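In this view, the complex is presented without one of its protein chains, the others remaining in place.
Chain lettering (A, B and C) follows the sequence in which the chains are written, and residue indices restart at 1 in each chain.
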Amino acid sequence: MEHGRHPAHPTPMTYLKVAAILAIVTFIEWAIFFAPESMDSIKLTVFSVLSVMKFALVVMFYMHLKFDERLFSMFFVGGLTLASGVIIALLVLFQALL
Amino acid sequence: MATIAGVFSRPTRPTGIWAWISTVDHKKIGALYGVTAFVFFLVGGLEALIMRLQLARAEHGIVSAEVFSQLFTMHALTMIFLAIMPLSAAFFNLVVPLMIGARDVAFPRLNAFSYWVFLLGAFILQTGWIVGSSPNTGWFAYAPLTAESFNPSKGMDFYVVGLGVLGVSSVAAALNFIITIINMRAPGMTLMRLPVFIWMTLVTSFLLVTAMPVITVGLIELYMDRTFGMNFFNVDAGADVILWQHLFWVFGHPEVYILILPAMGIISEVLPTFSRKPLYGYPVVVLSGITIGFMGWAVWSHHMFTVGLGPIANSVFAITTMFIAVPTGIKIFNWIGTLWGGSVDLKTAPLFAIGFIFLFIVGGLSGVMHAISPSDAQQQDTYFIVAHIHYVLFGGSIMAVFAGIYYWFPKATGRLLSERVGKWHFWLTMLGMNLAFYPMHFLGLDGMVRRNYTYPEGMGWDFWNMVSTIGAFILGFATLIFVHNFFRSLRKGEISGDDPWDGRTLEWSIPSPPPEYNFAVIPTVHGRDAFWEQKHGSGHGVHAPAGGAYDHDEGHGIHMPSPSILPLITSLGLGIAGYGLVYSFPVAILGAAITMFGTYAWSMEPATAPDEH
Amino acid sequence: MEHTEAAPHAEHATTTGIDHRKMLIWAFLGSECMFFGSLIATYLVYYGQSISGPGPADVLDINTTTVSTFVLLMSSLMMVLSYSAISKGDVKRFRVWILCTAILGSTFLGFQFFEFTEFAHHHQEFECPPALDRPAQYPDTACMDGATHYEANYGLTPRTNLFGSTFFTLTGFHGAHVTVGVIWLLSLFGYSFRRRGEDLIRDGGLNVDLAALYWHFVDIVWIVIFTVVYLIGVTVA
Partner (left out) sequence: MMKRSLFKSPAIAILGLLLAGGCNPDNPQSILVASGPVAQRQLDLFNLLLWAVTIIFVLVCGWLVYTVIRYRRKPGQGIPEQVHGNTKLEITWTVIPALLLAAVAVPTVAAQFYITEPPAGSDQMRIEVTGHQWWWSVVYPDSGVVTANEIRVPVGKAVVVDLTAEDVIHSFWIPKLAGKIDVVPGKTTSMWFQADEPGEYLGQCAEFCGESHAWMKFRVIAQSPEEYEAWTQAQLADAPQPATEAETTGAQLFITKACIACHKIEGVPAAAGVIGPNLTHVASRTAIAAGVLDNTEENVRAWIKDPSEFKPGNIMNRDGLAYTNPQFALNEDDLNNLTAYILSLK
């Protein structure tokens, strides 16, 4: 049932655009993967950046977090930050940071 | 519509045992939690007494080394997961909706589900006593002692599955209370008007929701190793067994605050009421509670100071641990500030609360001593630590639980617990507690290692061990006095009236025991300590829900969620699946199928049966 | 799917104006972050620690997984479209899109099943050791007639090594989440035939919204796994 603060959701067109970007980025990742080995050092950075981008797109548009209640962002980003913190802390403690 | 999935007809207006099995009423569920948890508290206490008998004298042969291992493991698991946590859950259930002016929790059936899953998880964890092999590695279960090759008994499987199932219960309950507190407050009850107990419930719930998955992953990995021969903790395959310790304590340290924050919340309600003053420095107390919850994530390696993480890691965790004492200290100072200048009525509830402060200071200060990583290398794994954790968990959590029981018993039952017996209970508890646990400091400093099933003569440990055992039995006796008080007062206790303590929060504005719908009219809140304001305050026109309204309106027209058997069925499936994971996979699949069936039926069942009215 | 749990009168009068269930799913997803975070942490801590092979570079096939990743990403598109349809009251379109989502999800699972079997049966070419070094019961006769290379099973199972345990547990639990998601989507599909989907339309598609949030979450977890385990994992190895 509608409650006064129902967020304005994007149109299907936006969804399609996002999907197109996701597909293209995945293709780029695939292409970069097979790029020459001399590029290995920057590959990691590029993969990470592209991955964060895809992640953010899905969260913001498909999960509507960009348009929705701030409370949801707090729940989700809170869990995400804590999880990242645990991962980083463990990697540091095991001296396994890449 | 009253028939669910064509099989189970929905229980309507049930009575007797059926009323308890199908209840979705938060007060009844709270009572179920409370009674179950207290029974386990007695079980855990019995385990402790057997251990204390064994240790009373050097080379005592009351139990074997193996049984002793099972006893100390199960004592910890029982007290932490089956006594203190569910006792907190009992208070959450009984009090939270009443304090925030709600008629129930956000998801009443999920609430019942949490309880039944808890009960089944508890059964799984305790199965070892029946089949003769309980978990025997300590509650921390350090790999690789838990591996199949070192520990082929089923005990560790009960540990893994039992804790996993209990985790489901905890997360479900915690999610429920997060939503309830954020979303079901009475009009006007802003976050900064929430009673501190509610705040602490909220912080605890967030900790549960985030910490439980970490241990779940550890348990899954252990299960995979034991059942499918995987390599997570297999040193020969290159595994690092310290990973288990990290996963365990990343969960385990927030868990410590999961055990103590609700207790702090209870104290923050009891002290203002009995000194007739508002909580001193409310915003700071709330903020320090949040800070403790947050910092609880940054200190876990202080359980691992002797693991050899290196001086840098040890120093970092030593410093973060020390500074967690700051918000804790703030709370203690503000509690004393609350008493200062008040009109302190030394009934049993505030006595337990003051006892809490006293004992918690002792435990907190020895905690700071453990934070000093270099000297902790001497204290780690000795009775000095055992003393510390009992000062914070018994002197902290359990004292607060008793304070809470004496405080809210009249609200839940309409009768007062006997003050005369209560005073005996309090003073004997204080005596037994300090006699049992204080000498453990000495034993630790004299080099007695914990978890030893016995010790030789000539080490200088005999005297204090005997004293400690005597103290433990005094403590056990004090608990029996409480049980007597509880049952006697339930039947013959003095009628309390709605508001025996001149309470400050909304639960005291409604009848004792509260009607099923709690509030005939949802109150509107105009400040902190809403009910106190209404009674003694500055004349805000607070809607008076008490009195006449209840006499005339028997709750007609208030739709409450209807009883449902489905939470029990769904959780029964989980329990069966749990035993299946230990014994036989086809049974696990059967259990999963039952759970799935229950979930479908549940989702098709309306919260309120339409034909009820 | 679910009827609201709340007491009927509280349903429209939550403190924040947010539906209980929507808040529940977000808090639950926060919890799930910790779950997958811990699994990923285990994977990373053990990365490169296996004493024996095969390792990521031996078995992982980026081509196949890029396709399955694409499939899962597109399922998310289908999911938003189905939610968009139901929130406009268009049950017919909703049915089409949600079925597409479920089919793409199942396709992803099919890929995963294929991948897992493939890994277990993975064969690799090895250089023949000099004849003198061969153990007495040399398993492969291929090297006997002067060949320089021979092919042997070099499969990865959860028991093979640390990499196998961490890989299969991480991706397996993700797969289990996808499976639950597919069942959920199909249930919604079936439910839309009851009373012409009125129950789904009634609260603005909330029931679909909840499933969608879960589905997208499973999708973003895969985005992380694909990057960490596959792309970066193989590149570093």
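Everything below uses one rule, namely that contacts are C-beta pairs under 8 Å (C-beta built on N, C-alpha and C of every residue); 3 or more make two chains touch, one makes a residue touch a chain.
Fair warning: this is a prediction, and the values are worked out from it, not measured in the lab.
The shown chains contacted by the absent chain are B, with contact judged over the whole complex.
Checked against the full complex, the candidates B:201, B:216, B:275 or B:418 give a single residue touching the omitted chain, namely B:275. Within the complete assembly, B:368 is the residue of B:290, B:368 or B:521 that touches the hidden chain. Checked against the hidden chain, the listed residues B:454, B:524 or B:603 yield one contact partner: B:454.
Take chain B: the residues that touch the chain left off the picture are 64-66, 69, 137-138, 142, 144-145, 150, 235, 238-242, 275-278, 280-284, 306-308, 310-311, 314-315, 318-319, 322-323, 325-326, 329-330, 332-334, 336-337, 339-346, 354, 357-358, 361-362, 365-366, 368-369, 372-382, 438-439, 441-442, 445-449, 451-456, 458-461, 464, 536.
Note that only the chains that are shown with their structure count from here on.
Taken pairwise by the contact criterion, the protein chains are fully connected, each one touching every other. Here the spacing of chain B and chain C, counted between their Cα centres, is 35 Å. Of all residues in chain C, those that touch two or more other chains are 16, 18, 23, 27, 30-32, 34, 37-38, 45. Residues of chain B in contact with at least two other chains: 182, 210, 214, 240, 243, 250. Of all the residues in chain B, the ones that touch chain C in their complex are 102-104, 106-110, 171, 175, 178-179, 182-185, 189, 209-214, 216-218, 220-221, 224-225, 228-232, 234, 236-240, 243, 247, 250, 558-561, 600, 602-608.
Note for the complex: chain C touches chain B at residues 1-10, 14-16, 18, 20, 23-24, 27-28, 30-32, 34-35, 37-39, 42, 45-46, 49-52, 158-159, 161-162, 164-166, 169, 173, 187.
Against chain A, in their complex, chain B makes its touches with residues 182, 206, 210, 214, 240, 242-243, 246, 250, 297, 301, 309, 313.
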